[in-house]
Structures are given as C-alpha cells and as structure tokens.
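Of the protein chains in this complex, all but one are displayed in their positions.
Letters A and B name the chains as they come in the text, with residue numbers starting at 1 for each one.
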Amino acid sequence: MKWFTAALTLLVLLASGPVRAEDGVTDKEVVIGAGLDLTGAVANWGVNIKAGMEAMFNRANAAGGVHGRKIRLVAYDHVYQPPKAVTNAKRLVERDKVFVMMGHLGTPTTKAVKDYLDEKRVPNIFPATLASMWTTSGKWHVGDLATYADQTGLIVDYLVKEKKIRKIASFYQDDEYGLDGHLAGKARLKHAHDLPYVAEVDYKRADIDFSSQAAKLKESGAEAVIVQAVYREPPRLAEQCHAIGYNPLFIGPSPIVLAKTIELGGKHVEGLMGVEVYPLPTEPGAFLDQYRADMAKYSPGLAIDTTNLYGYQKAALFVEAMKRAGRNLTRDSVLKAIESIKDWDPGWGLKYGYGGDNRRGMSNAGRLVVVKDGKWVKVSDWTELKEVGRK
Amino acid sequence: MAWRRRLPGAVLVVVGLGLLALPGVADNYVVYVVTRLFVYVLVALGLNLLTGYAGQVSLGHAAFFAIGAYTAAVLAERQWPSVLCLVAAALFTALVGYLLGLPCLRLSGLYLAMATLGFTLIVQEMLLQLAVLTHGSEGMKVAPASLLGLTFDSDTRKYYLLLVVTVAMLLFARNLVSGRMGRAFLAIRDNERAAAAMGVNLARYKTIAFALSALYTGLAGALSAFIVGFLDPQEFSFFLSIQFITIIILGGLASLLGSVLGACFLIFLPELLAGLDVWQALVYGLIMVVTILFMPFGLSGALRRYAFRWFGIGSEPMIPRRLGH
Partner (left out) sequence: MAEILTSQVVSGLATGCVYALIALGFVLIFKATDVVNFAQGEFVMASGFISYTLLIGLGFPYGLVLVATIVLSGFMGVVLERVVVRPIMDAPIFSIVIATIGASIVLRSSAGIVYGYDVLPLPTILSKDPVRVGFLQFTPMDVGVIGSSLVIMVALYLFFKLTKTGMAMRATAQSQTAARLMGVSVKRIFSLTWAISAGIGGVAGVLIAPIIYLDPNLGFIGVKAFAGAILGGFGSIPGAIVGGMLLGVIENLSGYFFNAGIKQVSTYILLILVLVVRPSGFFGAAPIRKV
C-alpha cells in the first residue's frame, strides 16, 4: 500500500510538471554565457570583449542588479576553433544553463554553434562577428552593428565618388571574415560603379610577412587598397609597401580601427582610413565617461580601446533590454524587448534601433575615420550604411 | 590466485556496463564528451598501429582525419546514405594512406615526421583551394547521420553509434596486433634489417600499416563530422597532429589500453580545467610534463607496472632501454 501511494504521488508530481523558470534565470540571478577566444588568434578581442561586458555587468550589479537580479557572466575559451566552440556551447547551455549566449566571438566558431543554439532555442545575442549572416538568421539571432559587407560598401562608394579613385585593390584575409568584405566590395564596385578590383591579394591569418603581396599590389598600380584585415596586418603591409616605394591609400573596416594599429604602425599608418561603427573610446560624452570610469575600476590593467568598448556597448544594450523586459524575464520577453528598442541613445550620440525582421540588428550606422598625427580622427558624420550583398 | 587473472576481465565488464548505462545516468553534456572521447580513441588506435607498433612516426594524422571528415561530408551533401558515407570515407582515406606510405618507405625518424607534417599542411591548404567541394573557409555543415530511418541527431544516439563502432574497431585492432601482422609490425619497428632478413616484406607491411592507420583515422574523422556537424579547414592543423601524437605517447605506445588512456587524458583533462580560464593551458602543460616525467612509458606502462608490482597482475612490462651511443 505504501508503495502504491508513493508511486501515485510521484506520478502526480511528474505529471503536473515542475514550475519552470527559464533556464539561467532565478530569483536573484541571470546567467549569461559567452564563447570567446581567450588565448588564440583573436585573443585580443576575446579578452577585451569579456572585460568590457564584465565592466558593464558589474556596474549594473553594483546598482542592485536588473529588477533585483544580478548578472553573472560565464565565459569559456574556444581558441578560435569551431569544435571547441561547439563543446563550450554545450557546456554553457546544458551545464551552466545560461539564459542567453552573448558576444560569441569569431565567424567560423559562431557558425559552428548556430544550429545547436537554434535547436536549443538559446538566443545568440550580439555575436562578436560582423559578418552579414547574423542579421538574417532568424528568430534566435540578433546582431548589433553594421556588417563588414555594408562597411565595405561605404568604403567603395567613398573611394570612387569622393576620392575619385578608380584603381582599387583588395587585400584580404583568406577566411570567412576577410571574404565577407572582400566579396561585398567586389559586388558593389561592379554593380554601382562598373569597376573591377585591379588586384586581389590574399594572406593567411597570422601571416607576418607581406613583401610578396606588397610587390603584387605595387605592380597593379592600385591607388587605394582595401584591407580586410585586423589591427595586425595594416601596419606591416604599409611598412612593407613603403619599403618598396609604394604609397597607396589604405582603408579598411572596423576591426582595423584600434589604437593598437597606430601603436604598431607608427608613421607608416599615418593616413590609414577606416570605418567605425560606434564612437571612438577617446571621445567625450556621458556614456563614454561612464565606460572609461568602469574600465578603470574593474579592469585597470587593460588599456581602453575599441575592443573593450565593443563588449561594453553590447552589455549596455542587453541591460537596457532586460530592464524593458521587466521582472518576468524569459527568452521570448527579452527578445521582444530588444525588438522594441528604437532611437535609443545610451549617451554617446549614436542611436540604436531594431532594424526589423529582415534585418535583425541594432544599428546600421558607420562613419569614416583617418589616422592623423598618431590618432584616429573622424572624417565624416554618421551615415546609415546601404545594404550590400556579396554577389 | 584466481582473482588476479580474473581482475582485468572483471574491470572490463564493469567498464562495459558503465558505458552502456551512461546515457541513462549522466547528463547530456557528459554523454557528448564521452562520444568525442570515442572518436579520439579511434584515432589513437590508428596512429598507434603505425607509430607505436610499426615504428613509423607520423605527424600526418590530422590530414587523414580531415580527409575522412570531408569525404563523408561531401558525400552526405550529395544525399548518399550515411553508412556508405562512412565506409567510403574510411576506404578512401585508407587508399590515401597507402599512397602516402609508398614514398615514405625510404624515410625514417625525423625525415618521415617532417614529410608527414608537410602532408598535413598540404592537405589543409587543399581543403581551402578545393572550395568548390569543401566550401573552403566558409565551413561546411553536416547533417546528422541516419540509418534505416533512424536519425542520429540526439546526443544519446550519437553516443551509442560511436560506442558500437569503437568497440568493434578495438576488437579488430586487438586481433591485428596479436596476430601475424602485429608481430611483423613490431619486428619492423625494432630492427628493419633484421626483420627483412627474417623474411618480413618491409614494403608490404609498411604500406599496410599506413593504410590501416589511415582507415581508422579516416573513419574517426567521418564520424566526427556527423557528431559535431560542422567542418572548418583550420581545425585540421599540424597542431592537431601533435595532439594525436601526444595522445599515444602519454597513453603508451604499442598499447591498445594506452590508446584509450591517452585519449581520456586529452579529452577529460581540459574538461576538468575548463573553469580555470587563462590558467587552463598552463596547468595542462604542467600536468603533461609531470605525467611524462613520472610515467615515461605512458599511462598504460605505468598502469601495467603498478598492477604487477602491487597486485601481481600480468607481468612486468618490458622496458627497452635506450643505449647511449
């Protein structure tokens, strides 16, 4: 008889189902996951993005959390390797039970976990890769800033229309990141201006010597070279081009706009141009003051640079979304909250606004900057970038 | 005492039962990790056949892994049935292994290592250049395997698939090494000229070793493609080859148990260290150094030695001493 009662109780309990709170959300806490490269090819970004996000979350926690919940970030290192990214994602979702994945770093690595996140219905919020696909991947993915493709569109238009340059070459990293901008630029040149690249020169990530690429670029007679690279390559390329007496205009998308680029390149990067998709970390403004203060407080060892501001602004956006979602925090409610953000300026002159179901991103603005006297300086004002495809 | 003889068998039975029951008692994530372990066990078995038993150093196994993975993926994309994808991948990789073995017949030691390392890098580059097939740096998605209408899309199903294949290949390897082929391999490893003098056909056995080794590793790669679901050329680097070699040396060369233990080391240790953030790699490196300092013959060598000394099980493993020149 006792057995029977016990079994019946168990059945009743099981049938009624547990009162399910959303994964990663408890009364007191929200757990956020991040798959980052902390020791590999783009560790500079991973470490800084993490620091930036943590600074913002620490600020929110110091003020009592969002609707009474403190935010905890759990990050694992995937060393820019897709299989590791998959393992880490599983660990985050199934072990650590994170609420959302945020700032997932790297294009191939994020691609590797995309299907898994879709399957588990875990939102992929503001991944740290501006490849075009993240604004058009469906309900569970939301990008934040202008894509490499759109940025390259801006570059191409600028070169042809304002600088009147028609001989344009492309120097690009031979992987998914480099290809995004490279192909978009090619398409834009062809469709809008009926021009080809005069040279297409690639390089392998982490390559250190570009003397052969420099020679080829010089031979092509290109007056401008679009560099689909990160902060490491433009200094070296510029140096090696100058060494053979070749002085084109170098211009590239947001990943080259770092103080680090200037530090590495010195005089060789004077005149280097880039596209930025959010204000420079050195600019004045309430939000940036707050960011600088938080970075000094929570990560004093790290220099402020666009890389940690990148993470900080992601976190700021998400905290705003959580505030709007209210106390009843679920994945659906936070996604809806994100979609509700329109004309929101955190205090730096740039507004976020959800782009709509066809473009699940929060900002499509960009502006040109140039290295002048050893500093990045703005050249134009914020413009809404045109959408540029890769074909 | 009878229990001494029975103990290894008993342990095996317990482990076997544990493995069978695992998905029922452990959470999904653990199941996934163990599934990955099986993949690496397969690779280790293959590499051990070539390097441990036959004495042919290979840093080329990341390439075999890649060839197996991409062959299966490319065929799967073209709607081939999964079983055929796996078989074709394994056989094709074996063929490549055989072809690689031919020019490598004359090489040994460092030069062989370097040539095989070169092979890894060349294959990795070819994966990018043949983007028409492999999708190059965009990466390639692989749908889960399916057999007779049953799709292996859950972690549990993937686990059992790999468990079955791994056990089968383990038994096959056991047969190989305890038979004529195994003895021929060992003879070649210890002294090629003596082996030849005794009638062992060097060319034949070396190329077979390459082919078998490639078969195992290619199969592992193909299975891994179905498990992880995404392939990217940059994973298949020389660093991966080094990891494979590390597995068999830490585990124990010329030892099936060593292949398993080494794979456990490589898969489980990072999991245990995952929370350590930036310190993870440092601790991992330190543990690696300490392990090899205390167990220069690998985990299996140490296990055998202590099993003998403390429990009298088995026999003292023969330790070939390196003679100074």
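Methods note: a residue touches a chain if its C-beta (ideal position, glycine included) is under 8 Å from a C-beta of that chain, and two chains touch if they have at least 3 such contacts.
Please read these numbers as outputs of a predicted model, since none were measured by experiment.
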Full-complex contact with the absent chain, from B:G118, B:P144 or B:G314: B:G118
Hidden partner chain, touching residue among B:I249, B:C264 or B:L303: B:I249
Given A:H141, A:K218, A:K314 or A:R367, the one touching the chain that is not displayed: A:K218
Missing-chain contacts mapped onto subunit B: 103, 106-108, 110-111, 114-115, 117-119, 121-122, 125, 128-129, 191, 193-194, 238, 242, 245-246, 249-250, 253, 278-282, 284-286, 288-289, 292-293, 296-298, 320-322, 324-325
Missing-partner contacts on subunit A, residue numbers: 38-41, 43-44, 47, 174, 201-204, 206-209, 211-213, 215-216, 218-219, 231-232, 236, 239, 242-245, 260, 263-264
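Here is the rule we go by: only the chains that are shown with their structure count from here on.
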Length of the line joining the C-alpha centres of subunit A and subunit B, rounded to whole Å: 37
Of subunit A, residues touching subunit B in the complex: 38-39, 75-77, 80-83, 86-88, 90-91, 94-95, 108, 111-112, 115-116, 174-176, 179, 205
Subunit A-facing residues of subunit B, complex: 27-29, 32-33, 36, 128, 137-139, 141, 224, 228-232, 234-235, 274, 277-278, 280-281
